[in-house]
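My structure is below; once you've seen it, I'll send some questions.
Only a portion of the chains appears, each positioned as in the full assembly.
Naming follows writing order (A and B), and every chain is counted from residue 1.
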Amino acid sequence: MSKKIVLVTGGARSGKSRFAELETLKCGPKALYIATAQAFDGEMTARIATHRARRGREWETLDAPLGLSEALEQTDGSGPRLVDCLTLWLTNLMLAERDWEAEVARLATTLQAQKSPVVLVTNEVGAGIVPENALARAFRDAAGITNQRIAQVADAVYLVACGLPLKLK
Amino acid sequence: MSKKIVLVTGGARSGKSRFAELETLKCGPKALYIATAQAFDGEMTARIATHRARRGREWETLDAPLGLSEALEQTDGSGPRLVDCLTLWLTNLMLAERDWEAEVARLATTLQAQKSPVVLVTNEVGAGIVPENALARAFRDAAGITNQRIAQVADAVYLVACGLPLKLK
């Protein structure tokens, strides 16, 4: 199995996770779902449950709210992996006051060293009005920088809207 | 006249309505404008007037703030129709506490049964920062789900930016 790094971006409820799931299963029959979501509240718990219910028996799940590079290193060689999603991972890093720029750089390096495929889901968060909240502005800057960095090391990049992919790379 | 379902999406003031009007008139010389907007305030009244002034004599107008599927059923066979827009229709359904998921499912079924063309305008609302307001989050989820569902039954889907269309399907 050859390495293939795929980045899938899009707005909220654009169908990006579903498209990414299909891309992952194209790479192999047994897939690992690497979840970065943390269930802080009822809304998030419900959203996680919806995603989990949609995925079928071909998926194993691994939680990696912070240690994404470690999770990829430990699971390499076993089949395709889906990371859903980079923006929640970034949120977790910022809330935990980690050095997110160092973690993103490490992720880029880790991805380039992988032997098994990785599909990563991220979000477009910068196409609205400038947020009034300084933290929100800092987050959307960080998300944009992360997306650019990971797109550089990806073999394919898709923008999803209305459930339909546009190939960016 | 053969059925043709076209979905046109884009951000605010992206030129999507104008592009959708031209697509509709390509399908026939006399077109029906199915308006979902309700003039609750002066800003909305002004926006409706601007859109109406731009359209010429080739357009008849029908108001359908809630009963969109009924409007399509009743006007089928008479020529191309433009629905502007799905996100306002969804807003109206949610404000009226209707079962929007059932209405969207019904719309998808209705569209597949049409004999005359339908062009539908919708909005990209999910590419900004996650809204702090829970109702706004629920709405952007509903809008994204609606867009995916209608895109599935559409023959063509366009994303408009800067007045220019990108073909998604």
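Keep in mind that, in the parts below, a residue touches a chain if its C-beta (ideal position, glycine included) is under 8 Å from a C-beta of that chain, and two chains touch if they have at least 3 such contacts.
In this text, all values refer to a predicted model and were calculated from it rather than measured experimentally.
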Shown here are 2 copies; how many are in the complete complex? 3
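We take it that only the chains that are shown with their structure count from here on.
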Touching residues of subunit B toward subunit A in the complex: what are they? 7, 9, 11, 122, 124-130, 132, 134, 137, 140-141, 143-145, 147-148, 150-152, 157, 159, 166, 168-169
Which residues of subunit A touch subunit B in the complex? 10-15, 43, 124-129, 131, 133, 136, 139-140, 161-164, 166
